[in-house]
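Left out: one protein chain. Kept in place: all the others.
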Amino acid sequence: MTTFRKLLMTTCVAAGALASAFGIATNSASADEPKKFKIFLSLSYSGNAWQSEAANIVKALAQTPPYDKEVELKEVISGTDPQAQIAAYESMIDAKADGVISFPISSSALNRTVKKGCEKGVLFFMYDATVTEPCAYNVSYITAGFGENTAQALVNALNGKGKIFLSRGVPGNSVDKRHTDGAMHIFKQYPGIQVVAEYYSFWDDRTTQQETAKALAAHPDVDGIWAQAGEFGAIQALRDKGTRLVPMTGENSNGFRLALADPEAQKDGLKGVSAGSPPATAGYAFKLMMEILTKKRDLKAMNIQYPLPWVPADKVKLCKGDTFEDGCNTFPDGKVPSSFVTEVFSPEFLPELSLKSALDGAPTPGKTIQPLPAEVVKAPNEPGINCQKCEPPADLYKLTKSSRP
Amino acid sequence: MTGARPSAALQPPADTRRIGRIRSETISTAAIFALTIILILASRFVSPALGSWDQVDTIITLASFLIVVAFGQGLVILVGGLDLSIASMITLGGVLATTWNGSLGSEWVLIPAVLLTCACVGALNAVGVIWLNIPPFIMTMASGIMVASAALGYTSGTPRGAAPDVFLALMKGSVGSVSAVLIFVLIFVLLAWGLQSATAFGRRLYAVGANREAARIAGVTTWRPIMAAYAISAICAGFAGMMLVGYANGATLRMGDSYLLPSIASVVIGGSSILGGRGSFAATVGGAILLTTLGTVISALGMDQGWRTVIEGAIIVGALLILREDLVARLRNRSAG
Partner (left out) sequence: MSASADAAAASVPGSNLGVAIRRGLTDGAGVVAILYVILFTLYALWDRSALTVSGVTNLSNNAAPLALAAAGESLVVISKGFDLSVSGIVSLSNVLMATYPVEGPGGALVSLMICLGVGGAIGVLNGILVAVLRLQSIAATLGTMIMGQGLALVIMDAPGGTIADWVSYTLTDVLFGIIPISGLIVLAVVALWLIFRRTDTCLGVFAVGADETAASLSGISVVRARFAAFVGAGLLYGLAGFMLSVQTATGNPTAGTPFLMLTFAAVALGGVSLTGGRGSLVGAVIGAATLMLLQKVLFSGGVSSFYTGIFQGAVMVLAIVFGSLISRLASTEPRA
C-alpha cells in the first residue's frame, strides 16, 4: 500500500500536478472520506500580542465555512531557535503536509529545508517575516516602506530639525535592518535631524519603556522618537518622567492609537503616525494558500506585498463593534489590552473576522469565507529580505504614504 | 582595598573567621559600589546630562526588578543550587496579577494568592532537587519550561487585564519628592540583607551551602533551608513580575526572559560563589546596580550595537579583574581558617 502510494505520488509530482497529488493518493486510500488539506501553522514563538493574534486569525479562518470542511490545521510552536523550526519543517514535510503557513524565525537559515519541502510538493507561505528561498511565497508588508515613510512623517512633524531616538527591533535581524536603513535614508537628508540615541527594544512594550527611560536619562531634551513595535512603551517612559510628550511614529498597538487621538496627549506634545506590521497578513496569506490549493487561483508572483497600514492622529476612529467597520481602526480603552495590535482586520481581505477571532481563535458565527480580490501586489526585490542575490529597484526607498513638505 | 590583604593574612585563624568574612564582604561591597559611582561619574563624558540625580533615579527604578529577583537567586545559589525557572516565574506573577485582578475581590487577597502559587512552584523545584536527586539546573529549567507553557495555554497567548493599583502606585508614585520605588528598594534591601546575614535561618543557609553533610551532622534539618530558598526565590520572581506589571501596566508572556542571566550575573559579580556557601546580599545589590548602570551608559554611547556589546563585555571582565584582588584576600583568609 505504502509503495503504491509513494509510486503514485512520485508519478503525479513528476507530472506537475503538485496540489492534486495528495488528493489522489489519499482518495485511493480512503475513498468515502472527503479529502481535507493537511496544513501546518508553524510559529517560531508565541507570547506576544502580535504573534498570537496572527495565529488566532489563521485558526479562526480554518474553522470558518467552507474551510472547516476542507482543512485540517495543526499549530506547532517551535521557539526562537532556527534549528527547532528546521526540525519542525522537516517533520511537517515527512508528515506529507499540503501546505505550511509560517512565521519564519530567520530569513536565511530555513532555506534549505524549505527547498527540500518544495521539491516534495509542499506549499510554503511565509507571513510578515520572509525567507530568501525563491520557492516559498512571502506575503509581507516589509517591502512597503515602513521605515522611510514614518521617518519622513517624523521629520515633517519636527519641521526638519531636532534630536531624536531610534527605538529599534532585534539586533541582527533583517526586518529591523530594512526598517532602519529606510529611516536613515530619510534622516540623513536633513542635517537638522540628529539621532542622539539608538537602542534595541525587541519589539516589546516593556523593553521599549525601559530602554527609552535609559535614553531619556542621557538626553532629557529629546524632540522626537522613531519607534518600531513596542512604541506604546516609549509614551509610558515619557509619562514616567513628567507630562511632556514629543512627536513620534510607531506601529499599530491599540494603546498608541488611543494616545494619538487623545486630546490631552496632543496638548502635551504628542503627534505622529501609526503604521507598520499588520497581523492581518497571516490571514491574507492563509487565504491565498487555500485559493491555490482549491485551484481558484494561479499565483505567479512569489513575493506578495501587503499594504502598509497608515493611520495619522486625525484618522484614528474608534470601533463601536467587534471588527473594523465604517472605516474605524481602533478599539475603545478596556476592550483590548494596550499592546493589542489593531491591524488584525481588513474589510477588504478578511471580512470574516471579529475580535473573538483575534483574541481566541474562534470563527465569527454566520460568516463564510469570501474570495480575495483577484489582483495581488507584487513585492519589489530586496536582497536579504525576499531574494538572495538580486538587485533592488532604483527607487527602493521611495515615499508612498508621506511626502516632503 | 589594598590594605585588606596583609591584614586578612595576618588574622589568627579559626577565631576571627566570621569577622574576617564579614570584613571582606564589606570591602567587596564597598568596591562594587565605588565602581558603580565611578561609572556614573565617567558617564558625564558620554553625555553631559548623565551623572545627575535623575539618572540615579532611573537606574534604581530599572534595577529594582533585578534586585528583587537576584535576592531569591542569591539564596538558591547560596545553598548550592541554581534557579533557572525565575524567568517563567516573573511571567507567572505578572500574568496571574493581571488576569486575577478584580476577580478575587481585594488586592490584599490577590497578592498573597499569586505569591502563594509561586511559592508552590518553588517548593516543587525543591522537592525535585532534594528528594528526587534531580540536578537543580535540570529541575528548574524543566519547571520553567512547564510554567511558561502553562501560562501560554492559560492566556491563549494574550494576557488580559490591568495591573493591581498597589503596584501602579509602587512603580509610578512618589512620597514627597522621593519616588516610592526608591523607598521600597531601601526597605527591601535592608530586610533581605538582615534575613540572610543576621538570622539563624541565614546562618543555616550558609551552613547547608558550604557543606551539606557537615550541616546535617551539626543538627541542621538540611531540607528546610533548601526548600525555603527555592520558595523565596519563586516568591521574589513572582513579586518582581507584579512590579513589572505595575511599571508597564500590563503583562506579556516573555517579560521575564531578560532577567534570568542578569540575576545570576548580579550574584556572581557581587562575589558570591556559584557553587554555594559564600556571598553577601549587599554585594549582590551592588552587582545588580552595576549591571544596570552599565546598560544605561552603554546605550548612550554613539556607536554600532556590535561595538557597544563588545565594550559591555570588556567592562564586565574588567570589573571582575578589579574586584579580584579582594577575592584573593578572601581565599587566603579562608584557606588560613
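A and B label the chains in the order they appear, each numbered from 1.
Going forward, contacts are C-beta pairs under 8 Å (C-beta built on N, C-alpha and C of every residue); 3 or more make two chains touch, one makes a residue touch a chain.
Just so you know, these numbers come straight off a predicted model, no measurement behind them.
Enquirer: Among the options A:Asn173, A:Ser201 or A:Ser354, which residue touches the chain absent from this view?
Expert: Touches the omitted chain: A:Asn173.
Enquirer: Give the residue, chosen from B:Ser174, B:Thr199, B:Thr221 or B:Thr309, that touches the chain omitted from the document.
Expert: B:Thr309
Enquirer: What residues on chain B make contact with the chain left out of this view?
Expert: Considering the whole complex, chain B reaches the absent chain at 80, 82, 84, 128, 132-139, 141-146, 148-150, 152-153, 156-157, 261, 264-265, 268-269, 273-275, 304-314, 316-317, 320-321, 324, 327-328, 331.
Enquirer: For review purposes, identify every residue of chain A that touches the missing chain, sorted by number.
Expert: Answer for chain A: residues 2, 46, 74-84, 86-88, 90-91, 94-95, 106-112, 170-174, 176-177, 384, 388 touch the chain left out.
The criterion applied here is as follows: only the chains that are shown with their structure count from here on.
Enquirer: Could you give the separation in Å between the centres of chain A and chain B, each centre being the mean of its C-alpha atoms?
Expert: 37
Enquirer: Note which residues of chain A are touching chain B in the complex, please.
Expert: Residue list for chain A touching chain B: 45-49, 51-53, 55-56, 171, 196-200, 204-207, 209-211, 213-221, 233, 236, 240, 336-340, 359-361.
Enquirer: Considering the complex alone, what residue numbers of chain B touch chain A?
Expert: So the residues of chain B in touch with chain A come to 43, 46-47, 49-50, 52, 54-55, 58-59, 61-62, 148, 152, 156-161, 172, 244, 247-250, 252-255, 258, 295-296, 299-300, 302, 305, 309.
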